[in-house]
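Everything on this sheet refers to the single structure shown next.
One protein chain is absent from this view; the other protein chains keep their places.
After this line comes chain A, so read on.
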Amino acid sequence: MAKIELTDVRKVYPGNVEAVKGVSLSIPDGSFVVLVGPSGCGKSTLLRMVAGLESISSGTVEIGERVVNELEPAERDIAMVFQNYALYPHMSVRGNLQYGLKNRKMASDEIARRVDAAAKMLEIGPLLDRKPGQLSGGQRQRVAMGRALVREPAAFLFDEPLSNLDAKLRVQMRAEIRRLQRRLGTTSLYVTHDQLEAMTLADKLVVLNSGRIEQVGSPMDVYEKPASLFVATFIGSPAMNLLPVGEGGVPGVSASDHLLSPGGRPQILGVRPEHMRLVAETDATQPGDAIFELTVNGVEVVGAESFVYGGLPQGGPEVAVRVAGYSHLEPGTQVRAATSHDAFHRFDRESGRRIVVA
């Protein structure tokens, strides 16, 4: 058990590629922190610096109370789960689980105890004598988890451990990882590019964009109060609707002047599809609602809900509206959508940062 503390960590790869540009982050003892961001944003690099697999160009990494910058991975008291499992192909499952313990010269009865406990916890007992090649992807994933568990480390590091699994198994393993982590209370740092995984697993979500932290917060915080345009569009599916506010407001959107006034600086308004609703011409709208006049472009039926995509007039941006159930709207239909005023997010167009309305 230990906290992890990153202070102004940077990574410059040979060739002057700056993959991580000064990240400071504190991971409290026992918490589950998820690093999420688009491909190439430096998530793996950051994780690997914590693991000791990548040298740290500047800044410090502390695990527990120790600065570990110069320590070998094995000395950092961490365990890592890799995307492609990285099991030793020539060793049995048992061999895989105990290899790290044997290298630490642990007593063999203690090794056996830990391996059995991990096997029981992960339900891989019957597989202990098989080779990784004789296991399914899901089982291999469990073994990889087991190899981390038996170490009883101060922290778990996961690098996209579920992305090689099929959708159903991924959901199942996701729940299992969460359950295990709660039970063991081991500090965990988890890297993924899958926002659903990030939202469901994290105590604390860290959104990374080209080597910098965009936002840190609880998943709901990040979802409800995205700190920047980047976070607003990265988290949530379909992405948040964005409406650049011009001199004349937003064409096709009517609302109180207060909402659409350009303000001091150029702004972008954002509203999530689920905060919009389709309304009939005759429906009474709430006072303070913003009304959108849309031409339907298409409909995406997900099952329990559908998303209606409609264009604003004068070639304005496309807007997604969530409707419950199955939508039968034909492309070309004119519809109205309404949104409550307080569902809007406001961003500075130049800096992309959220504008906090006092």
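As a convention for this text, a contact is a pair of C-beta atoms (placed from the backbone, for glycine too) under 8 Å apart; a residue touches a chain by one contact, two chains touch by 3 or more; residues count from 1.
Operating definition for what follows: contacts and distances are computed from a predicted model.
Undergrad: One chain of this complex is not shown here; going by its UniProt record, which of these names is it: "sn-glycerol-3-phosphate transport system permease protein UgpE", "OsmC family protein", "4Fe-4S dicluster domain-containing protein" or "Cytochrome C oxidase subunit I"?
TA: From the choices "sn-glycerol-3-phosphate transport system permease protein UgpE", "OsmC family protein", "4Fe-4S dicluster domain-containing protein" or "Cytochrome C oxidase subunit I", the unshown chain carries the UniProt name "sn-glycerol-3-phosphate transport system permease protein UgpE".
Undergrad: Given the contact definition stated above, which residue among A:Ala86, A:Val301 or A:Ala343 touches the chain not shown here?
TA: A:Ala86
Undergrad: Using the definition of touch stated at the top, determine which of A:Arg10, A:Arg66 or A:Lys131 touches the missing chain.
TA: A:Lys131
Undergrad: Out of A:Ser39, A:Asn103 or A:Thr282, which is the one that touches the chain we can't see?
TA: A:Asn103
Undergrad: Pick out the residues on chain A that sit against the missing chain.
TA: Looking at chain A, the ones touching the missing chain are residues 51-53, 72-74, 78-80, 82-84, 86-90, 99-100, 103-104, 131-133, 147.
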